[in-house]
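The structure is given below, and queries will be raised subsequently.
In this view, the complex is presented without one of its protein chains, the others remaining in place.
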Amino acid sequence: MIDEETQEIFRQETEALIESLQECLLQLNSTPDDMELVTQVFRDLHTLKGTGAMFGFARLAEFIHDFEAAFEQVRSGNAVVTPDLIAVSLKAYDLIVALLEGEEPPTEQDAELKAALGAVTSGGAAPAAAAAAGDAAEEAPAAEGELEGWKLRFKLPPEFMEIGGNPVAILEELMEIGGPDTKVEALLDGLPALAELKPNELHTAWEMILPPSADEGDIRDVFMFHEDSMELELTAIRGAAPVVEAAPVEAEAVPVDAEAAPAEAVKTEAPKAEAKKSGGKKSGSANVQMRVSAERLDDIMDRVGELVIAEARLSDLAQKLNDPNLTEVVEDIQRLALGLRDTTMAIRLTPMSSITGRFQRLAHDLAGKTGKDFDFVIEGEETELDKTVIEKLSDPLVHILRNAVDHGLEDNDTRVAAGKPARGTVRLKASYSGADVLISVQDDGKGLDPEFIFNRAVDRGMISADANLSRNEIFHLLMAPGFSTAEQVTDLSGRGVGTDVVKSTVEALRGSVEIESELGQGSSFTLRLPLTLAIIDGLLLQVGEERYTVPLAAVEGIVEEPEEIRDGTESTTTVELREKLISIMRLREIFETGGTRADHPKVVLVRTGDQQIGLAVDRIIGSYQTVIKQLSPMHSRLNVFSGATILGDGDVALIVDVAQLVKAEGLDHDNKEQAA
Amino acid sequence: MSKEILIIDDSPSVRRMVAMTLQQEGYEVTQCEDGAQGLDTAKAKRFDMVITDQNMPNMTGIEFIEAYRNDPSSSGVPIIFLSTESEGDLKNQAKAAGALGWVMKPFEQAKLLAVVKKVVGA
């Protein structure tokens, strides 16, 4: 009955919940008094329990029930958050993850963890599940005498119709149970005087005689929602033998007396309508989020692309027909189509915070296992990247982070001896830089020793002993395959993503890894990734008769092309602009576009890495939202183009990857250093 | 005309499951993901029935019922409250606030359907 897509939604939903759960638990570790976090944990557990039970995860639901009870103790002030509670909770979290993944860990674990949870929340929670409310009262001892029928007398609550009940449906249902032999009589003695009669209030009672064939359970089921707020008497009518009356059904004792709280009383209460801000620790994460598969978004994106193109054709037609009414509608459609395009594109972006939870957990575990005390600081969590890129970065970052703690940070004594604070710091930082996103992991540990790395690479036969390598090149040996094979495999190695995988993953995303390190001061590994988002702001340029796009984020200015370089035909040149010497790349020559030269050619100043470069073009067409289409394998090896886009008129334009073009033309720094 | 049912639950998977169960039986289903959104929707249009979860961000199910019942347009609209077993007393609070009935989580699709049919008819 549960289709695959629902299962998938369930999977994604629980994934988000456990991610949030873990993150909250870790945050609670440092801010144990944050009740909002406690509430969030409670809420996450609660939803996991309810949803899990719906999807057949009975063991999970049962386990979470006790987990939740432990946090209920905290929420109600009977217990406090302690490091022990967090430690046990994280283990409980692991069990939840295992159960959700369909694993079947030994069941003793559940009991042990429940006991541990109970023990760390003072007083020990006694979370015995409330007895199922619907439990029927114990069967009356079998009565002597033959059952001749049922006498039923009932009076529904006065607000019954007001709250959407339908007395006619109730009667019909009873008639159906009783069949044609059912007798019904309305008892009108409860009716108020006419003047006080409110049309929506129900005061009628009914008495019915049902045949013995009617099942007692079925009769009671009719009133399942109302038993405790109504008058109901169900009596067995027995013949011959002395009639043993079944006890009249009475409303079970309940904490809230429904009779005492008629609908009117509720209504006079001020409605608690002021929407409470989501209980989450940061807005956005507690809000309900929709998770959609990337392929689906790609589909939408393609369709929106088609829509925009169809819209462009429509505009063309409207212009030709020159009908003001049509033009007006077309303009509306144009606005809507562009809005839709923007919105669709924004959907793909996900903040870094969506994966930082697992790094916090990792840092927590690493601290425990290595015995190294350190602060783990996350900066720029709000930096947004394409969702698929973020997911791919997770493993490399885990690896780098693990290395930073395992090999970067010294143990606390060594740090003190070296005159550093005993507590180290590891920083995960995300930021934008021009058209790139930078994600770095920095530690203030012992730093990289170039000499050590060099010798080791020689030992491994990776380089010859007389190789002449720059400091930067030596650092990059760390990421060459085979460098780290002999490293002791610690308990922390986890899935064992090798450092070479960091490099290959990042390069597959068209990015690069930058390593900086100062011996004794620490190291930083920075992943530099192009904003390979589905959408960028692009600047559309014309070169000859062709059009190209560059990411607007990289553009720092546009100037008239200086007279002195206009006639040159080399692909690159240099010119002094604003008292600075700037390399110019002539796109006309590099791309061999041909076509006529513009009378007033322009130079677009773009930033790549830490240098400014000029692109000589014929004309600036303007900036616009650019949907990036990946190039097929036939063209993707040309890394000077990061993709293509479809323009409003349906034509395809290439997106220039400035950094790669600079590299291809030999204008990048590494090359310059070597040349020098 | 098919009966229109509003389902308010912050869990997309539960929402979808409920919606599909009901849609298969020919009901029209509108979905909202929290009480506040549910309130706006319920006030804007009369449904044949409202099904609401309790534990949701922004506005809980009971808060929703209270606020909705305070609006005259809710008169005669049945509300079914979804609740988990551990929250036995909540169902009474929900009733006090104006729910017609409740369904305990976890529920089977057939059970839900039976309740819906009972309340609004097939």
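Chains: A and B, in written order; residue numbering restarts at 1 for each.
Heads up, the rule we're going with is that a residue touches a chain if its C-beta (ideal position, glycine included) is under 8 Å from a C-beta of that chain, and two chains touch if they have at least 3 such contacts.
Following the convention adopted for this analysis, contacts and distances are computed from a predicted model.
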UniProt protein name of the chain not shown, from "Chemotaxis protein CheW", "ABC transporter ATP-binding protein", "SusD family protein" or "Putative thiamine transport system permease protein": "Chemotaxis protein CheW"
Missing chain: touched chains present in the view: A
Hidden-chain contact residue, picked from the options A:A422, A:I463 or A:L631: A:L631
From A:I163, A:M345 or A:A644, residue that would touch the chain that is not displayed: A:A644
Selected residue (touches chain absent from view) among A:V38, A:A116, A:L654 or A:L667: A:L654
Interface residues of chain A (partner: the chain not displayed): 302-306, 309, 507, 546, 590-593, 629, 631-635, 637-638, 640-641, 644, 646, 650-654
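Heads up, the rule we're going with is that only the chains that are shown with their structure count from here on.
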Distance between chain centroids, defined by C-alpha means - chain A, chain B (Å): 26
Residue numbers on chain A that touch chain B, as the complex places them: 1-3, 5-7, 9-10, 12-13, 43, 46-47, 49-51, 53-55, 61, 65, 68, 129-134, 159, 161-166, 169, 173, 200, 224-226, 228-229, 254-256, 258, 261, 263, 266-267, 269, 271-273, 275-280, 286-288, 290-291
Of chain B, residues touching chain A in the complex: 10-14, 16-17, 20-21, 33-34, 36, 39, 49, 53, 55, 57-59, 63, 66-67, 69-70, 75-79, 84-86, 88-89, 91-93, 95-102, 104-107, 109, 118-119, 121
